[in-house]
Structure formats: C-alpha cells, structure tokens
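I am attaching a structure below and will ask some questions about it afterwards.
With one protein chain held back, the other chains of the complex are shown just where they sit.
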C-alpha cells in the first residue's frame, strides 16, 4: 500500500484537525538513465505526475544544479537502475546502448523503455528497440514516448502531441507503460509486438505524410495548366508570328494557371464523395470496403481543399497586384486601346461593367466562403463543431464555394467563349478546360440529390442492405453510423 | 480488489527483479450492444482507457476481423449483455431498440447507456432514452456520449469535443457514467433527470445556436443599408431623371453597404457592455440580474465582432478590386474627368492627397487591429491569454479599432458632408447614418471613464452595494469576481 498513489490523500487530517496531516504516500520510483534534455523533460513530467524519479548519469557531479526538478534524485547509472521499482527509461542515443551492458543484472526483470528515434527513413536493418532487447535479454523492452518531444513533455500534452505509440513483445510490461502514459496525460496507442518498433522509430521523421499525394496531384495539375498556357500564349505565337510574350511567364501565366488549379482541386475534393455514394448505391450495401485508391482519396480531401484555398488566395493577391504592374509603356498602350474601344458605343460598355462587376463579386464571395472553410479546418476551430455543423460547413459551404467559383469563371468567360479569336491554334482557353470537372461534379451532386436516390442512400448508410447481400434469417443491420469518421461528409 | 484498475501497477516487480512481473489486474468489463462505427470507436477508446470490452453483435461472424481492437471480445448480443459487469452501451439506432427486449433479463439491474441522437428538432414526443427506459423498466437508463463523435472517441478528446452531457433518473448510475466519462478523458456535465434527455438528444443537431441572433441582426442591417443605398443612388435618380445606375448593384452598392454594416456591428459589440455598466451604476449593485435581452446581447458579442470583421474584410477586398473593374468606357470617362478637375489648381489637389492617404491609412490600421482581435478569438490563441491580456485585447484593441474605423469614415467624408450635393432628395449619405451609433458608443465610453464613475463601478463590481440594497447587520460583500465569465469585458 505504501506506493499506492491513489490513496485518499485529501481526506487525511479530517479526524484530528490540529495535528499535522500524515506523511504523503509517494508514487512508485521510476528510473531514467541518461541526463540530457529529454531525460530532464521526462523527469519534470514524471514528478508533476506524482512519481518519484531517480536519474542516472555517468557523472552526476558534472550535471548543473537546478537542471532537474528538486524532487528527482540524481545518482549514478547503476544506482538509478537499481532503485527503479519496475520501469527504467533508456534516454541515450542508440549508438551508446552498448555502454549499459554492465547494468544487465540491475535491469533484469524490469521494463526497459526505449525512447529513441530512427537515424533515417527506410532502413531495413534492426530497429533500436530490437537491438536493445538483444542486448538485455532478461529485461522487458517496450518501445514508446519517442514521438513526444521534450517540449511537449515539459509543457504538458497538447492536442496534437498527445498520442504516444507503444509496442512490446511482453504484454504485461506494455500494459504498465500504457498506464504510465495515461497517468502523464497522454493518449497511448498500442501497436502490438516489438516488430512494430521500426515504424514507431521512423514516425517522428516523416514529413507531412498525409500531404504527399495531394501536393503531388496539385503540382502536376499546375505543371499541366502552366505548360498548356505557355504553349498557347507564348510558344506558338512566337513560332507562328514571332510575337514576344515571354515577359508573361513570371506573372500573367502564373495568374492564369492558379485559378484553374484551384478550381479543379476544389472539384477533386467533392468527387470522391460522389464516387463513394455511387458505389454504395450500386452495391446496395455499405459493408464492402471501397477500393484502396478511393479510400486514400477520401482521406486526402482536407489537404486537397487547403491546397485549393492556397491557390485561390495566391490568385486573389496576384490579381489585386495586377494594377501595380502596369509599367509605363503598357499603360500608355492600354490608354490608347481604351480610346479606340470607347468609340464602339455605350451599350457594350454597360454590359462590360455588369460582366466585370459580377465576375469580381462572385470571385470575392467564393473566396470568402472558401476562407471560412479553411478556418474551420484549424484543429481548434473544427473541434468546437458538432456533427451537423461540421456537415453544414464542409458540404454546404463547400458546394457554395464551388458554385460561386464556377460562376466567377463563367462570368469571366462571358461571350469570349464563343468568339473564334478565343481559339488560336484551335486550343480552347485554359478556363474552359478547368470548368469540365467542376461542372461534372455539380451535375453529379444534383443528380444524387434526387429524392429516390437520397432516401435509398440514407437507408444504406444507416445499415440497410439490398436483398442479395442480406444473409438469411437476419433483420436489417441496425448499428449507429456517424458518418464523420475520417472526416466523412 | 481484482478489478481495481488503480492498483499500484508500476510498483510490481520491485521486490524480486529477476522474476516476471505479476499479471496485470484488468479494469471492469463494459458491454457494447451493436457493432457499427460508433461501437467500434467506443471500444477503441474504452480499451485505451484500461477497460475490458465485450461487443455484442447480432452476427459476430459477419464482422470483419481487425475492425475491433484485439483486446475487445466480439460475442453475441446476449453474451455481451451477460458478461458486462455493470455498464452496457446501447449503440443501435433507436428504431431498433425493440429488438433488444429479449435481453431484458440480462440487462436487469445494469446501467444501460443510450447514445442516440434525435431524428429531428422540436419533436414533442418521448425522447429515445425515455422510450428505452420504458422498454427496460428494470435497467437504469442513463443518457450520454451522444454529443461525442466517433471521430473524437477514436482520436482522443480535444478541447471542443470534451464535453459529455449526461442525465438519468438514477443518481448512482449517473455517477458511475460521469466517472467513466472522466476516466476516458472527457468533461462530463450533469444535466439532471431523464427529462433532460430530449435536449441532450437534440444538441448534436443544433446549427450554430449562438450565431442565430447575431447573424440575423447583421443581415437585417445589411438589408436596411443596401435598401437605403438602392433608393438613394439607383431608384430615385432613375425615377427623377432617368439615370441608369443599375449596374452599381452587384459591386458598388455592396461595397458602400459593407463598411456601414461593419461599423454599426462593431459598435454593437461595445454597446451592451456600456448599458450593463450604466445599469449597475444606477442600481448600485451587481447582484440583480440583467434583463434577458441584455444577457443574450452580452453573450453574442464575440459573434457580432466576428461578423463585423467579416464585413470589414469583404469591404477591404472589394475596395482593392475596384481598380480591376474600371472597364474601358468608364476609365476613359474618368480620365476626361480628371483633366477637367486638374484645372482647379494645385492646392486642392494636395488637400485631396492628404485626405485619401489619411483615410486609407486609418482604414488599413483599423482593419489590422480588427484582424488581431479576430485571431485572438480562435480558441487555441484565446486560451493562452491571461485575464489582463484578454481585457487588453478585447477592450483596448477593440476601442482602438472602433476609433480608427470612425476616423476612416470621417476622412472619407471630409468636406463632402457639408456640400448640398451630398444630400440628393434630402437623403444623407449612408456613411453619415452609419456613424451615429459608433460615435454614441465612443462618447458613452469616454463618459464612463470619468474617475468618479470608474471608481464607483469598480467598487460595485467587487461586491459593494449602495445602502438601499444592503441588508442590516452585514459588512460589504467580499467575494472574488473575475469579470471574465461569458467573456465579460
């Protein structure tokens, strides 16, 4: 009972109010071998969590005073290993694990926690934790806490840094470390046996793993549209009539490419949801897995949406800077141009005013709605939404942004689209190409909103299955299915 | 003691280091009936929280392997109800509750947790939990966990999704569920008896409940100012002299309306605080409740402020796009205009430069300050502020933004305001209308900053009461009163 940290501390001095309260029964003793920054942060956190801590340093006299909290004892490595009741953290670089072999006796039977990271990605060899387990066959090695930064340890676990990935071949020892992580305020995740330690060690080295696919897709789209524009407006005119448009490359062409990319990417956010609905409708059940590519696409929608927002924001800034770039020569040319056009008469001009104002308005509003969407994807904002609010924002506002963007593009095109001059070298302007997918998505969404399809889809999503899937002797499946997992819309 | 999850796990193997540590005593067994997404997420969370879980499916063989965590057992519904020690979750759609009546015996005396949501808003009939309680009179029905999404269950509780609303007619069972929620990392809120279950079931269906009033107010303001502008600049000129200004509607009129709405809304953020102070001063006590409309207004200030920011941001973007819209004809006209005006002489022109630069500067700075305010209303930023910082940002920066916005409007008006040409049809320009409330708020705030009023108000807010309120035989009331509740300024 002496080490039970959950004894009724607060009820202590009730019986006799004037006597000093009984001595606090302290928590179990945890050992940490190594006295670097991680060791220090871990000690601070363990002490704050009510544990007693013994830090083992190779040379305790060289560790500056005040570096470790008062309630952590600083000893030799041997003493730390000795006095730990059950759990010992190995807070050393893995290349120095071999220096601990002299402590084999002291560490036997104890839980040895490996907190190291991998030195690089995609190494095929043994993981650090596996090597540690080989060096200490009598200890129970558990991998964990490496994804937590020293910073998160010191300041307390925040939302994102709450997860602690844990694995071990000894399930009792793993359970003890899971419990320990929970007591320190983390959310431990059990990843199974020690063979998973390689992945855990590489986790902190991954660079935005969920962004790779969406960024590649967006980049390829950008390349395609930029190349198309380059061909149509710079290269072919130059080859054909020697017209030098190369000065369009840094700004004008970029600003024609960005909105096209933004529009197609935004459509790509909503396309996989439509495909999933169609699959569920045709299959008549939701209990079959989607193909892998669709699963991955569904999980990348948030990233695609943010990349679409980024392109739209750059397009907005570029466009607002357009008037800044009219340098001397061009401005004069334009003025001359204007006077010529002004002679065409007033009716056309009024129409042009409507066109320009409508396309600016729909563009601004579409961008505004997209900004709201981007703001709700901030973790601290999104977390305050309930399920219906989330659906409204992601689906309702999302389709509003898509519709306004399409209108923006259509008003931009206006009557140009039907003039033969818009098709030099038989190539349509880029904004027409960019409209294909978004329009298809809008049409598909409208089609799915037909009452007969909606009601069937709702039934399927609530667990109903068409006859050919239903096993004999069962009623309808009846489980609750919040659609929100993986941000489902 | 066998099921006590708080036994000293970590102190286990201390006595004999080379022996294997004793077997981990596991947590209590929780049952979940239903095997859908919510059931799965709940099981993952419970297992991570140290509980043993038995999931009951109607047909366990049809549930794909690996869907549920390893440490959760998958059985029949009957077995799950049987093996649960005390708490059973009913993770089914409420329309299928009747399929469980065969388990009445197994569920008798146990705590049955209803996690379902309402099918729609404002239904007057029985809540799902009440119906469940009727079906299982021998079980103790507790409502709860429905506001938590499957997503939040799986990934751990975040700030916003931490709350779990709970109610029940059996206070012991409720206490057990409150405790359970706390152990899983949520912040349970006890809402009383089962009669509250209807509200709890509707909570996830509410669509931004705190935004309704502020959005309606802002929308009505927009309609009013837009209508006024339409009348003054489009309709009357057309009726009077056939002038066709209709092309102003999509952009020019909107951009004149938005700043007016932003300004009045920003003033409306600070007006209720002034009214509350005046009420407290005249009443001589802070212990009387404010009228309901004032309470609601006080609680909607953050939303009003964000809507004001939204309008200001749209106004900024619209204004920066103004130069993009000058289509051919107009630009030429303007150029002609300019040359005529340029003849007026240089002194006026210099004054115009000052005017335009000052009104742009004050606008940009006011918008900048408003942006800082908006950023601090992000939950993750606002949470890092202490009380004084919060007051400084909300009150200090807020009034700075209001003052700068008023200056922006005044510089915009400059000498126009005194020219008869600014009053066609005897209607003042919209920016003059929009200035009334903000100026009144600024004057009122200045008045309240008089030392005599400030000191009296501070005394009242610290609990002092004027003689007529004080009961005989009491000293001054002395309780601590942080003004911050409900974001009070």
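As written, the chain order gives the labels A and B, with residue 1 at the start of each chain.
As a convention for this text, contacts are C-beta pairs under 8 Å (C-beta built on N, C-alpha and C of every residue); 3 or more make two chains touch, one makes a residue touch a chain.
What you see is a predicted model, and the numbers here were worked out from it, not measured in a lab.
Asks: Looking beyond the chains shown, say which of B:77, B:146, B:173 or B:405 touches the absent one.
Replies: Within the whole complex, the residue contacting the unshown chain is B:173.
Asks: Looking at the whole complex, which of B:238, B:293 or B:354 touches the chain that is not displayed?
Replies: Looking across B:238, B:293 or B:354, the contact with the absent chain belongs to B:354.
Asks: Thinking of the whole complex, not just what is shown, which of B:60, B:379, B:424 or B:444 touches the missing chain?
Replies: Per the contact definition at the top, the residue touching the missing chain is B:379.
Asks: Kindly note down the residues of chain A that lie in touch with the hidden chain.
Replies: Given the touch definition above, chain A has residues 6-14, 16-21, 23-24, 34-39, 41, 47-50, 58-59, 62, 69-71, 91-93, 95-96, 99, 115-117, 147, 149-152, 154-156, 158-161, 185, 203-208, 244, 247, 250-252, 254, 310, 313-314, 317-318, 320-321, 323-325, 327-332, 335, 378-380 touching the missing chain.
Asks: Please give every residue of chain B in contact with the chain that is not shown.
Replies: Residues of chain B in contact with the hidden chain: 1, 3-6, 27-30, 51, 85-87, 106, 108-111, 138, 140, 159, 162-163, 171-173, 175-176, 178-180, 182, 187-190, 192, 316, 319-320, 322-323, 335, 337-339, 341-342, 346, 349-350, 352-358, 360-361, 364, 367-368, 378-389, 392, 462-463, 471, 474-482, 484-487.
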